[in-house]
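I'd like to ask you about the structure that follows.
What you see is the complex with one protein chain gone and the rest in place.
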Amino acid sequence: MSGPVRTGLVLVGARGSVASTVIHGLEALRSGTPPLGLVTELPDFSSTPWVDLADIHAVGWDIAGDSHRTAEDLRRTGVLPADLVELGASLRDRLELNIAPGIPEPEDAGIADSSARDRLELPSVEIIEALRGDLRSWREREGFQRMVVVNLATAERQRELPPGWDELEANPLELVVSAPADFPRSLLYGIAAVAEGLPFINFTPAMSTDVPAFSGWADRSGVPLLGNDGKTGETLMKSALAPMFRDRALRVLAWEGYNMLGNRDGAALEDPSRKSRKVANKDGVLQGILGSEETHSGVSIDFVPSLHDWKTAMDFIHFEGFLGAKMQLQFTWQGSDSALAAPLILDLARIALLASERGESGPLRAAAPFFKNPAGTDEHDLHRQMSEFRAWVRR
Amino acid sequence: MSGPVRTGLVLVGARGSVASTVIHGLEALRSGTPPLGLVTELPDFSSTPWVDLADIHAVGWDIAGDSHRTAEDLRRTGVLPADLVELGASLRDRLELNIAPGIPEPEDAGIADSSARDRLELPSVEIIEALRGDLRSWREREGFQRMVVVNLATAERQRELPPGWDELEANPLELVVSAPADFPRSLLYGIAAVAEGLPFINFTPAMSTDVPAFSGWADRSGVPLLGNDGKTGETLMKSALAPMFRDRALRVLAWEGYNMLGNRDGAALEDPSRKSRKVANKDGVLQGILGSEETHSGVSIDFVPSLHDWKTAMDFIHFEGFLGAKMQLQFTWQGSDSALAAPLILDLARIALLASERGESGPLRAAAPFFKNPAGTDEHDLHRQMSEFRAWVRR
Amino acid sequence: MSGPVRTGLVLVGARGSVASTVIHGLEALRSGTPPLGLVTELPDFSSTPWVDLADIHAVGWDIAGDSHRTAEDLRRTGVLPADLVELGASLRDRLELNIAPGIPEPEDAGIADSSARDRLELPSVEIIEALRGDLRSWREREGFQRMVVVNLATAERQRELPPGWDELEANPLELVVSAPADFPRSLLYGIAAVAEGLPFINFTPAMSTDVPAFSGWADRSGVPLLGNDGKTGETLMKSALAPMFRDRALRVLAWEGYNMLGNRDGAALEDPSRKSRKVANKDGVLQGILGSEETHSGVSIDFVPSLHDWKTAMDFIHFEGFLGAKMQLQFTWQGSDSALAAPLILDLARIALLASERGESGPLRAAAPFFKNPAGTDEHDLHRQMSEFRAWVRR
Partner (left out) sequence: MSGPVRTGLVLVGARGSVASTVIHGLEALRSGTPPLGLVTELPDFSSTPWVDLADIHAVGWDIAGDSHRTAEDLRRTGVLPADLVELGASLRDRLELNIAPGIPEPEDAGIADSSARDRLELPSVEIIEALRGDLRSWREREGFQRMVVVNLATAERQRELPPGWDELEANPLELVVSAPADFPRSLLYGIAAVAEGLPFINFTPAMSTDVPAFSGWADRSGVPLLGNDGKTGETLMKSALAPMFRDRALRVLAWEGYNMLGNRDGAALEDPSRKSRKVANKDGVLQGILGSEETHSGVSIDFVPSLHDWKTAMDFIHFEGFLGAKMQLQFTWQGSDSALAAPLILDLARIALLASERGESGPLRAAAPFFKNPAGTDEHDLHRQMSEFRAWVRR
């Protein structure tokens, strides 16, 4: 693609920490900050026709909040440099004009803006209509030639879908009408995106590509789907390390992972119905790689407010080697949740748009290295995922 | 190869901890102990015509010691199960009959048996002759149809080679005569092996495949060389983890590795001239994968007697991500040095013999996953090494 | 006290890991093994008239099991040396003759011996009678001149006591009759001990000295009570480290403790009603020392079978210093639960008997360094507890 192509990055959770880091990061990258953390900027991919980062402009939904306050919080916790936060003020002013009301979880209605609470009153089909309206309005107002939607919302509660959703051939727009329900928010956003022909990236532990009716419909609609649940920290480590045990024929007896975090996500995950899928995703990686029922694995996530954005994982791995010798590995990973996720959002937007241009649709298996629970594949080995990703890019 | 083929596993350091673990391990595997830690026993390789473990019989050299005492030490430190040590008594008796005097380092002459000290008096050419004589005598006495030599000696001191050795076309047997010197022991054993047409595996931090005259000569002689310096613990971790940082575009600012061990190797490594190559090998892996001068890397090895065989590594990794966010990973690895190394010795013997049968000669690049400083390649990424190894096996 | 004084050590849980380690330990100490882990053997206390370890003989109750199998398990997991287990066979034979049926938790009835199940059928008052009968019978049969009872049972479930138990003046023997209930096992054993005039040591997370009717009665009866819940690992660390933060005016923001263990206690603690008190005890130490509501503290205990007796605790401590600087400390503690507890049982028996001889009765505050939830004091600072203990011994 030649010449600047104005590109809309539509963020669900546009005032959250990750979104704020993405937005400030785009500004910093334009000013020459080295693109650390951006996979698409690796030398290997220097000749790939990724969308130019300077062409990406963020808009999106949120249920409440204030992007200035988020930025200030990120400055205080050492994620965003002070001068960048100062520099970004007008950028955030502009963003605020481009934020539409999101769809809160029922238990979050109390903290949501009234406009967001209003949407909660609507039947699902009208919610989807409203979201589509937002997308069309951004496209028009901002002159976007391309758009991509990314779900960065806080972990949502588990929900059962009514019958019909497990059929690949079904049409979600019809299912929503024929069997109304309290649908997962991720699905509502995803349906709106696909209905508008826009790639949808699910970066949170939520339903989307794993819903057959949704993924089949996206496939038929020519829209790529990327997901699920960004792989940024402890699970990234698991997917890098577990292959070592497998390839050395060392039997992993136990892998206990203790996660601590203090941000909004951490607070939401105190709710078991919101935590369960995330824990399942984190755990699935080990099963996927070690392929065994022998491993006693545990995953806990605790809310430790003083850590703010600095996610800390302490893992204990007990393993058995030659002649039954018991050995162990422990690790402690400490990283800024937002600084780890933000560059991947830009990577995934580029990947989704490249897939779109190449005419690919449905779950994008090549994006597996970026997700805890990758769509379209059971491969969890980070290195095999990267090999496949490299091959896909080069194609 | 069909039918039992009696195979000699010739160990340099035949009374050491690793050798002892190999020997008892062979016995345990014959009795049905699960083959944990053995790469060649992975399901992936189930149809590869590896030599049958039941056909492998150990002989070798050592400068002193008593294999019964080694076994007892390994029992006390929890590496070998008590019943296996009991069971192995007659095996060790037989091994003792098949141990020839090794070549000590000058500073070890005091602890060496008189027969080993005698060999130290000989000119290098005669030492090589003596070693070749040992090999021929084992072949005959034990009826070996195939043999392979593995260097498991304690880390040896650094030495400069006289001129001539950096030429691929030179003949080591002639160089040893024309320019006598205090040659590295690893080279003397290697020359003896190659002269007898036997594959040579260098599992220690020592000179061998990196000596052009030696590797060129092995290549012309049709003999495979595998090395160098077994990758069993901290460096294995580095080669599994560093690719993750590289592939996520995270800049590794510092990687400090603190190793503690309490066995004979640990004691020898207190001597700086013996430690330097090992440290260099451990450090080279990071440079090889991260390919950067940006990383401040440190490697220390400390002798902590109470740990005996339980090598403990504490690593601290400082890295930088998006917008300069500083993050960190720490790990502690604790494993039995002998239990980690022993199965790899069996793997490498099988690999060397397969290469030999396939007519391959010289440095065997495919064996890279097993070595800190792999011969014939600069690839240190464990996962890429394993891909290449898998492809080689399948060929 | 001069001359040998045959002393009965009555263990609740006499076939458990701790009891087995105590019993084998006594044997080893008699043969000259250095008394590591025994506080009463510190040079500071060399002139204290402790009971001679050679005079201590173990008897006790258990609901099931086989002390030979326990010993074998402890050998396999590396807690007891193989030769000691062999040596101890006749000792265990003799112990088996001196084990009376214990009182199982209802959910353990299935795994209990029939004799133990039978006791479960009895009204509480008769259970107490039966236990007293056991004590009298041991005294007679074994010729004990002194006895002390130690509760080493697996963590028991939380129970509410009927009215009356919170009165210091009440008589437990009457309360048991007047208001029958499903009483905590710890209380039944304790009542039996006190009724027989024997000091009672509660080493588990269970009700005893914290029940006013029980402790008041023991006090009036001239019987010392020691407890509660032995302080052997992570909590010991907390009580040693938290004073440092307090004394340096460093604000502890969060102290998250993750405990893993794989023994019978670990299995029982999977039951929330059995875990709650233990977690409360572990947590109370921080509150007691840091005296603040500012600390976010968490305690988890996970059952990780492969660890067996090797309790592993990973703690993360986040703290704030000068000008709000956020700092952190992490630690990993790995110790054999049984090897840590066993010597303290011997220490406590000696302390209880010394207190008894000195005519002290009721909760023994001086024993605080040994307990997570010390009776008779709110002091949790290990160092202050030790100062007081030293002063008490010297008195």
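Should a chain be cited, it is by its letter among A, B and C, assigned in written order, with residues numbered from 1 in that chain.
In the analysis below, contacts are C-beta pairs under 8 Å (C-beta built on N, C-alpha and C of every residue); 3 or more make two chains touch, one makes a residue touch a chain.
Model, not experiment: these values are computed from the prediction.
Of the listed residues C:H24, C:R119 or C:R264, the one in contact with the hidden chain in the full complex is C:H24.
Among the residues C:S276, C:Q328 or C:T377, only C:Q328 touches the chain that is left out of the figure. Shown as candidates are B:V125, B:L253 or B:A280; the residue that touches the absent chain is B:L253.
Checked against the full complex, the one of C:L236, C:L307 or C:A352 touching the unshown chain is C:L236. Contact residues of chain C toward the unshown chain are 21, 24-25, 28, 33-39, 41-42, 78-81, 84, 236-237, 240-241, 243-244, 247-251, 320-325, 327-336, 339-340, 342-343, 369, 381-384, 386-387. Seen from chain B, the chain kept out of the figure touches residues 253-254, 256, 258, 260, 296, 298, 300, 302, 304-307, 312, 314, 316, 318, 320, 326, 330, 332.
Listed by residue number, the positions of chain A touching the unshown chain are 78, 82, 332.
By our rule, only the chains that are shown with their structure count from here on.
Remark: chain B and chain C have CA centroids separated by 49 Å (rounded to whole angstrom). Centre-to-centre, using mean CA coordinates, chain A is 44 Å away from chain B.
Residues of chain A found to touch two or more other chains are 320, 330, 332.
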